[in-house]
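With one protein chain removed, the remaining protein chains of the complex are shown where they sit.
Chain lettering (A, B and C) follows the sequence in which the chains are written, and residue indices restart at 1 in each chain.
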Amino acid sequence: MSILVNKNTRLLVQGITGRDGSFHTQKMIDYGTKVVGGISPGKKGQSVSGVPVFNTVADAVKETGANTSIIFVPAAYAADAILEASEAGIELVIAISEGVPTLDMVRVSPYITKRGTKLIGANCPGLISPDEAMVGILPGSIFKKGNIGLMSRSGTLTYEMVYQLTSNGLGQSTCVGIGGDPVAGLYFQELLQMFEDDPETEAIVLLGEIGGDAEERAAQYIIDHIKKPVVSFIAGQTAPAGKRMGHAGAIISSGTGTAAEKIAAFENAGVQVARQPSDIPELIKKLLKM
Amino acid sequence: MSILVNKNTRLLVQGITGRDGSFHTQKMIDYGTKVVGGISPGKKGQSVSGVPVFNTVADAVKETGANTSIIFVPAAYAADAILEASEAGIELVIAISEGVPTLDMVRVSPYITKRGTKLIGANCPGLISPDEAMVGILPGSIFKKGNIGLMSRSGTLTYEMVYQLTSNGLGQSTCVGIGGDPVAGLYFQELLQMFEDDPETEAIVLLGEIGGDAEERAAQYIIDHIKKPVVSFIAGQTAPAGKRMGHAGAIISSGTGTAAEKIAAFENAGVQVARQPSDIPELIKKLLKM
Amino acid sequence: MKIHEYQAKEILSRYEIPVTKEVLCYSVAEVQTAAGELGFPVVVKAQVLTGGRGKAGGVKLVRNADEATAAAEKILGMDIKGYTVEKVLVAQGVSFVSEIYAGITIDRNTKSAVFMVSLEGGVEIEEVAKDNPDAILKFTVDPDLGMAPFFARKIAFALFNDLKLVNQASDLFRKLYKVFIDTDASLVEINPLVVTSDGNLLALDGKMTFDDNALFRQPAILALNEPSEDEIKEIDAKEKGLTYIRLDGSIGCMVNGAGLAMATMDMIKLYGGEPANFLDIGGSSNPQKVIDAMNLILSDNGVKVVMINIFGGITRCDDVAKGLIAALEQIKIKIPIVIRLSGTNSKEGLEILRKANLPTVETMSEAAQKAISLSEDFLR
Partner (left out) sequence: MKIHEYQAKEILSRYEIPVTKEVLCYSVAEVQTAAGELGFPVVVKAQVLTGGRGKAGGVKLVRNADEATAAAEKILGMDIKGYTVEKVLVAQGVSFVSEIYAGITIDRNTKSAVFMVSLEGGVEIEEVAKDNPDAILKFTVDPDLGMAPFFARKIAFALFNDLKLVNQASDLFRKLYKVFIDTDASLVEINPLVVTSDGNLLALDGKMTFDDNALFRQPAILALNEPSEDEIKEIDAKEKGLTYIRLDGSIGCMVNGAGLAMATMDMIKLYGGEPANFLDIGGSSNPQKVIDAMNLILSDNGVKVVMINIFGGITRCDDVAKGLIAALEQIKIKIPIVIRLSGTNSKEGLEILRKANLPTVETMSEAAQKAISLSEDFLR
């Protein structure tokens, strides 16, 4: 098992004929992901890496039975692409596109909620269930099948962490990059619950970041719902305050947002927080008595 | 039992200080309905027929524990009043206001659906569960507690029918006027199911009208889901065609809308259709073997 | 509320939807000038607030000045379904390769706007709906989302393969939806929307009707209203709290409530009579309303008998009876009246009427039968 993507994932690539779309389509196919179709309006009948191209997601779903879609279209069109996937009945959408206007995501959110579509991102590296499916721009070769569930707000930090996990013999069930945008799809809570419910996952790594209060909420969720061991690292302890958060952002997450507060929240939830990423494998091994 | 309203109904009146609002508040109280509050912005602290007035529905719900609301505000503000009630957690809204713009109702519909609020109307006379609660502008005195569930698209025709039922010893569980607007709240299907599920209701009277295809849909629903006997009358067999239905309205309900088609649909569903309203009591008595 | 084709196209073109070049003309001379300026061929089209003008000969393609004059002379002043043609639209003739239908209206069942398109445009869409319903594609528009770009594109791809046309069409569909929402329309329709010989979309015809309930917030639309004589009567009635629709029978009806009014007409028909009107006087026992209603009924010379059918609900029958007497005293009508009064306090009400020598009955069917027999007496 694993969460969200696996061998039954039938993937569409929205923006498949673009530079990034075509490049990563090949990478995903190479990894073994079932890429069943691509979308590029007006290019119906063409193919990319052997994958048939359709004009609309609805057409592609009808022809291929796709259940998942990954989005590489430019930021200005990303929200529309998410809506299109949701309307066509896609269950899981992964939006890679970077720079999507926040209000576009605010508009997308109630619609996909209503239609029961799950969203990862935007502005995220995607996710992978090693040896099952890779849906994103992740470097497949560093991952290894195993029992650690990983979720992260950042891309390369995830790779760094996975590299260390894999080097230390700790394989992964699924690794998810949730993205760093203010308004995103799935948050830590939803993923924590999925990992809790996944029999293959034995421990969870949560890579947090300063800003917002996603980690504080995750900590509370862990107290209330999660029995599996969780370890964490928070990036940005020395990042300049106020550079990303506006006035009112600070009000909303009043008293939250700094690394110190996030670490305190996790420790209060019984989550061990590593001082540096390389400490994580050791922490996990201790918790799992390996 | 009964459907939608009963002795546990705790009613708010939106627009209670207006001419219609205050008049019918008194009538509803006289009937025995528990009117617990009224809304009229800026008139907090006043009272109408002994009912306290609040500035907002949210305040009124908080203070009174109201679960139902009836709306008498002018048409231009009716949609906003429905939204306000729904946002405040009201479970059932009855909109009496006549002349509400259709696109306002189109906008209201997904919101109240999302919040789980049921709506009757707009442009309807309301509903009554005899001896339990009357929420509307219905003449309470003509109703009598009993086992007939009644739903209707028109007001006075309902009274006419009820008068004949009552005169013939046939009391009613609940009588609902769903209103005649193009986009309305609950339709026949939902009410048919409620009557089917209500142990007190033994037979159902459905008063239809030309235009749209609500009756055809109801007929199909009866075939699929309803076991209790249903009798019907369709008003407007001689009404001039095209007077209310536009070009495209005719396309939508392509092949439907005329009295003859509605009657045929009902007969196909095993529903007896009366030639005139006064035939209904006799039909029911036969069906119930009284 | 309906508007003319030329008005609808003015609105469409304000939203940058491409429409034919055209000139509105009130006289033969104006048609001649306009046709000359636009260049032949042109189409001369009657502007009347009713359908079926094509079948009635109200639309002519003309290739030269003589034909233009002949067409203008024929169409101006023509009667189409009771409407006199007072103006015509002279539109540039366009050469095209295909005709699309595009329309938006409200669907009661989905409680949403529905966008309809068909590749079989150019003919009456009701006929397509009847003969080949699958040729009309329907797309329900999510009210929260509106006409999202992907959705407009999806509709466009249902019609075209060529990306240039798809992009033009999806842009046009988004504008059309905006027109629909902005103007509180109940229908917007372009039929035909043609693909011209040079591969562009162009609206050759436009039709819009509006939600009467929303006119209070659409002053610019309301200003376009040109009510017919019958409609003026209906509007006057509405202002007095009455809903009136004229029909062709001999039995004038006065009823409280639309459903009961329809049922009353049905009853008259059931017993072989013909109602002269639909008239809903609403609630209240105000004598003035009865007076207004009666004057409205009597303004129709075809009325031979008046049938009053009142169900007393909130307003009690005894109050209604008093109101009726007060009203009838003021107007002294010469044709027979049948009054049926039922509901709350009906006994008291009927007693009051009987004392005033007003003929009453207790049931609708009795009333209908009596009214019919009186109207037949009259004819004899």
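Criterion: contacts are C-beta pairs under 8 Å (C-beta built on N, C-alpha and C of every residue); 3 or more make two chains touch, one makes a residue touch a chain.
Note that this is a predicted model, so its numbers are computed, not measured.
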Contact partner of the left-out chain, one of A:Asn8, A:Ser47, A:Thr156 or A:Asn268: A:Thr156
Positions on chain A contacted by the hidden chain, ascending: 27, 75-76, 99-107, 109-110, 137-139, 141-142, 152-160, 163, 180, 182-184, 207, 209-210, 212-214, 217, 233, 235-240, 243, 246-255, 275-278
Positions on chain B contacted by the hidden chain, ascending: 41-42, 44, 55-59, 77, 80-81, 83-84, 87, 110-111
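Everything below uses one rule, namely that only the chains that are shown with their structure count from here on.
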Farthest-lying chain, centroid of Cα atoms versus that of chain C: A
Chain occupying the middle, per Cα centroid: B
Chain B and chain C, separation of their C-alpha mean positions in angstrom: 27
Centroid spacing, where centroids are CA-atom means, of chain A and chain B in whole angstrom: 48
Interchain centroid distance [CA atoms averaged], chain A/chain C, Å: 55
Contacts with 2+ other chains: residues of chain C: 142, 144
Shared-contact residues (touching 2 or more other chains) in chain A: 110
